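Below is one structure, written out as structure tokens; comments come after it.
One chain of protein is taken out of this complex; the other chains stay put.
Chain lettering (A, B and C) follows the sequence in which the chains are written, and residue indices restart at 1 in each chain.
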Amino acid sequence: MASHAIPTHASAASPSSEQTGLWSWLTTVDHKRIGILYLYTALFYLLVGGLEALLIRTQLAKPNLHVVSAETYNQLFTMHGTTMVFLVVMPLSAAFFNYLIPLQIGARDVAFPRLNAFSYWVYALGGLFITLPIFFGLAPNGGWFGYAPLSGPTYGGGFNMDFWVLGLQILGISSLAAAFNFITTIINLRAPGMTLMRMPMFTWMSFVVQFLIVLAFPVITAALFFLQFDRFFGTQFYEVSAGGDPLLWQHLFWVFGHPEVYILILPAFGLVSEVLPTHSRKPLFGYNVMAYSGIMIGFLGFGVWAHHMFAVGMGPVADSIFSVATMLIGIPTGVKIFNWIATMYGGSLRFPTSMKFAIGLIAMFTIGGISGVMHSSPPSDLQQTDTYFVVAHFHYVLYGGAIMGIFAGIYHYFPKITGRFMSEKIGSWHFWLNFIGLNLTFFPMHFSGMLGMPRRIYTYDAGQGWDLFNLMSTTGTYMLMIAGLVFAYNFFSSRQRGAAAGNDPWGAPTLEWSIPSPPPEYNFAQIPEVASRYPMWDLKAPDRTEGIAHSHADAATIADAHAVPVHEETERRSAKELGIPMPFPTIKPFMVALGILILFSGLIVLHAGHFALAMATMLGGAAFMVGSLYAWLTSPLE
Amino acid sequence: MLKLHLRRFAPAAALAVALLVLAACGGEYPNSTFSRHTELNEGAVFLWDRMMLLGTIVFVIVEVLLVYTIFKFRRREGGPGPRQIHGNAALEITWTAIPALILVFIAVPTVRTIFENQRKAPAEALQVEVIGHQWWWEFRYPQYGIVTANELYLPIGKTVNFSLQTRDVLHSFWVPQLGGKRDLIANKVNHIWFTPSASMEPTALNGACVEYCGASHANMRFRTFTVTPAEFERWAAHQKTVAMGSPAAIAAAAAADSAAKAAAKSPVVRAASVVPAVALAPHTDSSSAPEAWVFPAEKIAAYAWPQTPLPATKFDEALLASGDAATGRALLTNPANLGKAPCLTCHVIKGETNYASDDNAKGPNLTHVGSRHTFGAGLYRLDAKSLALWIKNAPAMKPGSQMPTFGAGEYNPAIKAAVPAAAGLDDKQIADIVAYLRSLK
Amino acid sequence: MATAAAAGAHEAHEHAHYTTTGLNHRKIAMWAFIGSECMLFGSLISTYLVYKGRSVVGPFPHEAWTSPTGQVFKPILNIPVTSASTFVLLMSSLFMVLALAAVENKGKPGYEGLLGSSKFWLAATAAAGATFLGFQAYEFTSFVHEGLTIKTNLFGSSFFTLTGFHGTHVAVGVLWLMTMLFIDMKRGLQPKDAINIDIMALYWHFVDVVWIIIFALVYLIK
Partner (left out) sequence: MSTDRVHADHVHEHPTWKQYKWVALWLFIITVAEVWAYYIPALVNSKAFVPSILLMMVVKFTIVVMFYMHLKYDHHLFRKLFTGPLTIAGITLVAFLFLFGKL
């Protein structure tokens, strides 16, 4: 990671020496560099999660194979799910939150730069905490939703689920801290004139996502605390013999879990909503409706959790309520799909790789959405739940939706981040391999599922009518792996040798394209004053924004921010020359994160039976954390 | 650009083709959820069909619009610039209202079906208690006083009301051909009921545990035999007695008394109450003894025969032919052998002196194990060799199995060491036990 | 999470910078944090209520119970003591607003003497918080003596977890108050510092509000 230097060709001013080297990455509080850290780390985990998937699929290529043992397989799918959800898609979204939100709203940084660094380090360390045990055969093995009592001390007594409970708790801290940060940033750091209804759609969707995080994560935090106390301190929350109710865990988990899936998809929706208008040369169709439907999805997302529990016997009334509520979500989501198509309709379309992926998302997510609606009907879902049909559903929305959207975002923003283009030719290969591989992998799962194949089985018998479909899925997975490697090659080689990109390589409408690529540390030398949703088109292609309301911020606000009309910034000067105060780099957020990690590790030691050592570790970790925190809070920001 | 065109439609085409294939040769898909064997699944399939139709329409509309747009509005050099439209209220309302309408057509029958399925089962229904264990199934017929494992018999044309419980973690009960699943949840009794339709052929169906339950979740399967009501009664009448033809039965025959006979015939015996089975009389007198009816092996289709490969555990197979049931029985039942063959501390065999009762037995009831076609939760065919290997080293055949390793010198994962030669069973002893178990028809 | 919120202090650089709404960064973050805490305590309270009456063995909150040895115990919750601690916590909220008013109006007429002193009110608030914690410590130890621990039954697990979480929040609040008091004594808080007290007060009142709910749902309703 340290080798990632910002390419120097793009500007006259080379990054100052303090901006390179490991130490600078450990201490950075620049939202862009933190975004890059998120990006690299999450891509690394994508590879890890992909390798886990590859092993899973290899084991299932044929009936009664024995590539991995049952126990290993169970760890693999648990870690695959956990990795992809918490260590890949959420952090990839976070990479974009970090990099883009301040740029899109015309801010110089996030509201709390050091808290931002803290979020990243908690994620990075928490990711290691939950992943490394797999090398010792101790990885979590209770499934990504860790149903009690299998995840509790009585039936899951080993260390495996300890790492899961604690790891998720750590990752939750990271997500929550980031969410408070971005909520404040979006509310309070928008450039003059940028009303809520002028924010770029990606920022809008991110805004909704932050609220989902703020509301959903406390619930799993509570559920995990109960499990953690059961496992380490002998409480009885999920202890069957004491009358504990396994359904409590399920309800709490899914109150979190369902909003979580929208946490995964909405940022991708946002990215696609940036890509499509740009390459259609047309504003986003139905902007207001798009924003409101995002809010609707988020809101309704809190009222449908029990559709994951149609088989537990909740009774007809609850089944009906949750079923109908679930179906309702199809409506705002459909609105988004149709508005995207309408955005392209009548446009002047260009198909760089980012656009291909964006269109791919529309096509593929629809499939996953429709199978989702099929799940929402309990009598029918009882034949689908816990089969490969569900696996098909959620990979279409997650891989065909979230991952495709994120790839669209990576191709779109790569020039902004690095100052260079990614290769379109290789990108095209990547897209098509990915597109075919994805359908080859996941489409047959609809069949294996409806033909009776349960999920989470490490092996299956011959003659069940599943062989062909499984072989197809496995073949597709190898294709996806090749696609992934093609992408990796494209990514790294373009970073070194890609064609230089200017401020605004795509002719895009929003503020981030008005500044140099890569942006200077202070982002905007002068804060722009925004008069409409598409400031860059106002500047360069005013015909595209004619029908949209324009207005100017009041003079006082402009004066406050020293704002100037939107313009392209091409000069690159240092913050000092411009007199822009920048936050100091600091190691303290990293140290606080480390303290948290040590604190939690103490519990593992406790489980191992070394009481004194455990206490020492926990107290030491806590003291280290609190000390670093005080040091952080009492040192000036800039 | 034609290739793009084709690929967009490939999934739809594949779907259509595969559905045709499905309709044509259902036999190839033995666990298909599209069967119409029960009213429960009729409802599910009806909803599925409707959603499939509406879903396909939505899918086609979206993808056609998308593909059309992509082709129609490609950027052309010198072509006209885009028409700048930013929104349209009428359109927004349309594509909100139409999906809402579609959903009404799904929601209404959904809710109706939910309430239909979850009515109380008819009072005269056959009651079956399903009890989940890590990783096998216990089935009880309280109206008959039968406790059995891993093989479920259901009479055609009769409503069956299942009550579902678990002894440990969560499991889920599912026979894909008969209808939707229901979870087994600790501290809760769940219910599901359906009627195998009267027009159904007697047949063997696969079932599975579909809630992740630990190491051998994949190996927690079972067989369902749907049989005619007459066959069911014959099977049941036999199952509630002790095994015919076993050494125990022969030994006890002399002591049979009529009072016990009456007890055995009383139709409603709680499963638990049959544990001290010594009171039950064996039926040696062919006139009154129920015939030992089980689902005929030759009628079991290939898909219902397990094909799990056997492990590499060595066994002197020559011994199997000469296994002696009476010796085997002595090994199991003589308290002196409890250290070596503690089988009856975990298993119940009606008619023998048991150390466990049906309510606390850790393993499956073995009273009629010889009359089963499969064992180990549907994982293996019940033949002499598989059984012998199982007794020798069950965990090697089923990861995590709670049945310990008994073979002398075999590696026992529970104690992470080999079973000492003196403490374990040798191949000869195992062969005798196998012979005895197989005699438990 | 408390860490996350606390990390906000001194973090923002709003002093010199433009903000869209004119509102303080940390205050916005604090309200978002409080929103989040609603869900946390909502989950904890839900759990307590769901498990109410489902414990297999005693002691119980509102019912007398007989131990396996035949001893009869009375209901375990001690309403008089808890009423007193509730009162103390409520009054601490009053002290808190008075402390805020004292900082905001420092030097203005009507804010002289002890009753106009922010130090006094900060100290009073912290003392009330500490008293509440003392009551809680007393309650917990007496429960343990009566045979109720976090391991005893579902009631014990959910009760101690819920009230323990609340107590932890109070403890963090007391630390925060003492830090502010320390600063006040060292350099004297001025009206420009009021925002810091304001934010701390929001946290403190929220903790109080949670107790209002716990007191009613856990202690009073049988």
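Rule of thumb we're sticking to: contacts are C-beta pairs under 8 Å (C-beta built on N, C-alpha and C of every residue); 3 or more make two chains touch, one makes a residue touch a chain.
Note that the structure is predicted; figures quoted are calculated from it, not measured.
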Partner chains on view for the chain not depicted: A, C
Contact partner of the left-out chain, one of C:66, C:83, C:168 or C:190: C:83
Which residue of A:31, A:114, A:251 or A:356 touches the chain not shown here: A:251
Residues belonging to chain A that touch the chain removed from view: 187, 211, 214-215, 219, 245, 247-248, 251, 255, 302-303, 306, 314, 318, 556-557, 559-560
On chain C, residues whose C-beta touches the chain left out of the figure: 14-19, 21-24, 27-28, 31-32, 34-36, 38-39, 41-43, 45-46, 49-50, 52, 79, 83, 86-87, 90-91, 93-94, 96-98, 101, 104, 110, 194-195, 201-202, 205-206, 208-209, 212-213, 215-217, 220-222
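As a convention for this text, only the chains that are shown with their structure count from here on.
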Mean-CA-position distance for chain B and chain A (Å): 39
CA centroid of chain B to CA centroid of chain C, Å: 53
Distance from chain C to chain A - Cα centre to Cα centre, in angstrom: 34
Chain B: positions in contact with at least two other chains: none
In chain A, residues with contacts to at least two other chains: 243-245
Footprint of chain C on chain A - complex, ascending: 108, 111-115, 118, 173, 176-177, 179-181, 183-184, 187-190, 192, 194, 214-219, 221-223, 225-226, 229, 233-237, 241-245, 248, 252, 255, 527, 557, 560-562, 581, 583, 592, 596, 625, 629, 632-638
Touching residues (chain side chain B, partner chain A) in the complex: 7-8, 10-11, 14-15, 18, 28-34, 40-41, 43-44, 47-48, 51-52, 55, 58-59, 62-63, 65-66, 69-70, 73-75, 79, 81-88, 91-92, 95-96, 99-100, 103, 106-107, 110-111, 113-115, 117-118, 134, 168-170, 172, 174, 176-177, 179-183, 185-188, 190-191, 206, 208-219, 221, 302-303, 306-309, 399-400
Chain C residues touching chain A - in the complex, by the definition given at the top: 1, 3-14, 16-21, 23, 25-26, 28-29, 32-33, 35-37, 39-40, 42-44, 47, 50-51, 54-57, 150-154, 156-158, 161
